[in-house]
Every structure is written in structure tokens, then in C-alpha cells.
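One protein chain omitted, others in place.
Each chain gets a letter, A and B, in the order it is written, and its residues are counted from 1.
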Amino acid sequence: MSAVADLLLSVDGVTVDYSGFKALDAFSMTLNRGETRVVIGPNGAGKSTLCDTIIGRVRPSDGRVIFRGEDISRLPEPAIVGRGICRKFQAPGVLPMLSVRENLALAARRDRRWWKSVGIGIPAGDRQVIEETLELVGLAERADIPGGQLAHGEKQWLEIGMVMATGAELLLLDEPTAGMGPAETSRTAELILGLGAARSVLVIDHDMSFVEQLGAPVTVMHQGRFLKQGSIAEVRADPDVAAVYLGHAA
Amino acid sequence: MSKLVPPAPLRRAKPALPWVLLALGIAAPFYLGAYDLNLLARFMAMAILAMGLVLIWGHGGILSLGQGVFFGLGGYAIAMHMKLADLPAGEMPDFMVWSGREALPVWWEPFASPAFALAAILIVPTLLGALFAWAVFHRRVGGTYFALITQALALAFATLIISRQDVTGGFNGLTDFYSVFGFGLASPGTGTGLYWLTLAVLCLAYLGLRWLLASRFGMLLRATRDGENRVRFLGYATTPFKTVAFAIAALLAGIAGALFTLHAGVVSPALIGVVPSIEMVVWVAIGGRYSLAGAIVGALLVNLARDAVSSAFPELWLYLMGALFIVVVTLFPNGLAGLLKGNRA
């Protein structure tokens, strides 16, 4: 396959302007089908804004976001999700009053128009995805308790499970290991690695041990700009990256 | 907050409660006098509105301080019909003559038809509710802002009715009805018939809402209440869910207003403005905002209490009402239903 056919997402010269402060400054990057990529960068580098822009929460003042050849940067959020992108937020965003299974049922539903929701119970077609996801994220035992009663790490997994259950081709995971211990972090890395080639994943994280476990290529951001891209070892060895993290940057 | 565990007998009695209430309701015409039956029927009409608030406020997190508007639309629609139905063709209602109008306003004319009036009761509140809710929600304005806007709506609506005395009856509203759809209102049979009708609508609304709340629609409504952004980023357009819920609540309020007007024999701005609209919320707050049965009980209890207290000590009622608001909302956010159930939210 040619490189163009493999291209899934291309962020093309995107600028996001928070009244004078450029959270993204002519930022560009691309992601191929089936690829896992980690985005790192110091605080304020624009990592979360990148996610916000791809998912449609923030509109770029300049540049385009191309997903499967289509400019999605002006689409409403539900339409973007409909195209096959889903995001896990930084703070766990599970629905506290719904059971774990119901949380996943919401995510697994493909036809999300309101009149299709008039009916009792989880449609048979969705059950398989839900049960598979429950197994995958290890919450099968906890399926019937309210999402709000899960432990912090379990909430993170549930939300990753929800993002997976939507069937999205591109998953944006914003700090999936925030607040997790080492064991939980490894488990999360396995979860992401187990997604296989059918999905592309964009992970944002600070935790270098987690990034190493993922073993994926790394994109480094700084002050809203693209700084470096390469393997973890390359990025580690790079003087510019070191300067940015140690605060010597111009 | 209310971590009170209800006594065991109460908990055991709970599943039987709806059936007991239903039996009492069906039997009411046989043990209540005409006056009390009429009073009960009015309160039951209000309970229909209250259940709509459970849908939007309890399960949707949408606080409406303007349900009186939709109640009023239903009430005025039936009242206009009754005003015209009692008249010989070509004549105007008495209050229009007194205020010196020359002719019946054009928009009054179709209300002479019973079918039109019925359709108006069902369609006008629903449509207005949907339009209003959509206009506000689709721009992502909600929560406190929405509540404040609904209150402004209640004020504007009531003021408009009062000021347009020549076509609305003004402050006194519309009253002195003699018949509805050919039945004389003075005959006791009509009163009982209307009571059955109200009870039937109440039961239908209860069952319909129970089903809706148990459906995926109800689940999505609750999910939107608790995390609208999460739901939106799972790919759902959340505005339609909130709009549809609000329209259903408006429909129920409209039906309630029409039934109430039939029983009370009057509809007036005093029943639909800012203060009555917010009182409707207190029925549900006391009964339990998540519970349909709680809303019914709350509407009946508060109105009974109001009837008992306010005739004897009108000024005391306002203190009581104020105190009820404060105590229930701060200490018992799940209302009576919450006390009965132990705890819910």
C-alpha cells in the first residue's frame, strides 16, 4: 500500500488562538492507519488543545484537520464522532449514575438519533460488543454497579472501554494513566497495545515509563509547535527536547 | 444528606402503595362529596403537570420556573372554547362586550370548534415548549440560565394576558362556563365524568412516563444531566433529547391546565404567573424529584395543605411555603420518595 492510502489523520498547519495566546501555532502532524503515537511535551505545550481541535471542541483559527481525506475542522462534534473519532478526557468522564454496562451501551450504540432511543433495554446487536469490551477492560465482574462507584483506575479503564466500544477508528486518549499506580499503568499499556492494527491511537501522557511500555513513536510539542518526532530513544537523546524539558529553550 | 433508613413496615408497604392509591382514586366518587371530589380532581390535574417536572427536572436536570405558561395555554384553549360554545352564533363573550370590542378577534374564531380546541390544547403547548427549549439548548445555554429565562417567560406571559383585557379577560381571566362538548357543567354526572377522565389521563401519563424513563431515552436523558459533554463526545446530539423531554413536560402541563380549568371553572393569570409556576416546582421537590409517584403525592399533599392553611391563615401560607422550599431543598433533596426509599441520589 502506498503511504497516501495509509494516511488516516493529518493535522495541517492548525492555529488555535485563545485571545492572543496561541495554544497551537501552525502545528502539523500525520497519523497512519493502525498506528499508535504518543504526544508529549511540557505543560502548556498544547497537547490537550490538539485533542480538543481534532474532536471539534475548539475551532482552529487557521489550518485544517483532515480525517480519511475529509476536512472535519468545521463539523459539529457528534458528526466528528460519527466519522470515527472518539476521545477519552483527562478527568474520567464516565456517567456516575449509569451502571458500567449502561455506560458501555451508550457508547456501543451506532444509530444515535433520538427517536431510535425510544425502546427498552440494550438492543441485541450491541450486546456482543458490550460484553467483549467488559472482558477487555476487566470490568465484567463490576458491570452492574454505577460508574460513579468505581475506583479511579477502573473509571479510566471504563472510559477507555467506552471510547473503544464506539467502534471509532481513531482513539484519542488524553492522559489515560493520570492518577494510576505502576501496576495499573502497565495494565493500561497492555490494553492499548492489545487494540491491534484496526485502530489508530493518539496517546497524550507525561509518564515516561508508560510511554516506554507502549514503545510507539513519539511526537514532541513545545509552545503549540511541532518540535521533534522519532522513537523514544531518539527523542531522549535529542538536545532540543532536553532543553525544552529542562527549561533552557529560547 | 438524607441517610435516614425508613422503618421496615414502610419499606414493605411500598410496592403496594400505587395500587392502594389507584383503588382510593377509583372509589373516590363513591365516598367523597361533590365539592371534595372537585377539589381532588383539580389536584390530580396538577399532579399530571408535576410528573412532567419529574421528567425534565429530576431526570433531565432542566429546571423550569415557567410551567405555568404551558398550563395556562391549555387552560385558556379550553376556556375560550367553552366561552364560545355557550354563545349563540355571531355573539361575543360578555367581557369583550364590556370592554367595548366591536368584533370577535380572528384568532378566537376557530376555538368555537371542539376539535380545534382539543388540538390546540395538545399542540400549542408542545410546539411552543419545543421551540423555546430548542432555541435555548441548541446554543448550549442551560442550567441556571435556562431557569432564569423560563421565569422571564412566565412573567412576560402573565403580564401580557393581564394587559390584553379586551381579548383575554385580563386579571379576572375567563370564567362562567356552562357546558363542555354538550355536557352541562352544573350536573353532578359531568363532574364525576370529568373526574374519571382526569384519573384516566393521570394513569396514562404515569404509565407512559414510567416507560419513557425506563427506556434508553430516559437513560440518555439522565446521562446528559450528569455529563452532557461526555454524551456529546460519544456522538450524540444532546439538544434533541432535552428538547423532546421539555416538549413532553409542556404537553402534560397543557393537558393539566385544560383539565384544571374544567374542574375549577376559571382560568386566570393568578394561576399561571411567576409565583404559581415556582410553586409547581415545590410540589415535586416535596414529593421527590426523581419519582413519578412522589410527584403525584407531592402535588396532592401540598395543594391539600394549601387549601387547609391558606383559607384560614393566608399570610401563614407564604411563610410555610418559603420554609418548605428551604428545608426540603437543603435537607431532603429527594423528597418524600427519598425518605421512603432510604436514599437515592
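Simple rule for what comes next: a contact is a pair of C-beta atoms (placed from the backbone, for glycine too) under 8 Å apart; a residue touches a chain by one contact, two chains touch by 3 or more.
Methods note: contacts and distances are computed from a predicted model.
Novice: Of the candidate names "Urea ABC transporter permease subunit UrtB", "GntR family transcriptional regulator", "Ferredoxin" or "Carbon monoxide dehydrogenase medium subunit", which one corresponds to the UniProt protein name of the undepicted chain?
Specialist: Its record in UniProt gives the absent chain the protein name "Urea ABC transporter permease subunit UrtB".
Novice: One chain is left out of this view; which of B:A120, B:A264 or B:M321 touches it in the full complex?
Specialist: Touching the chain that is not displayed is residue B:M321.
Novice: Decide which residue listed in B:A85, B:I278 or B:V297 touches the omitted chain of the complex.
Specialist: Checking each option in B:A85, B:I278 or B:V297, the one touching the absent chain turns out to be B:I278.
Novice: What chain B residues would touch the chain not displayed?
Specialist: Given the touch definition above, chain B has residues 57, 61, 63, 65, 132, 135-136, 139-141, 143-145, 147-149, 151-153, 155-157, 159-160, 162-164, 227-229, 274, 278, 281-282, 285, 315, 318-319, 321-326, 329-330, 333 touching the missing chain.
Quick note on the criterion: only the chains that are shown with their structure count from here on.
Novice: Whole-Å distance, chain A centre to chain B centre, using C-alpha means?
Specialist: 45
Novice: Would you mind writing out the residues of chain B in touch with chain A in their complex?
Specialist: 211-212, 214-217, 219-220, 222-223, 226-227, 229-237, 240-241, 244, 345
Novice: Using the touch rule from the top, collect the residues of chain A that touch chain B in their complex.
Specialist: The touching residues are 55, 57, 76-78, 81-82, 86-87, 89, 93-98, 102, 105-107, 109, 112-114, 117-122, 162, 166.
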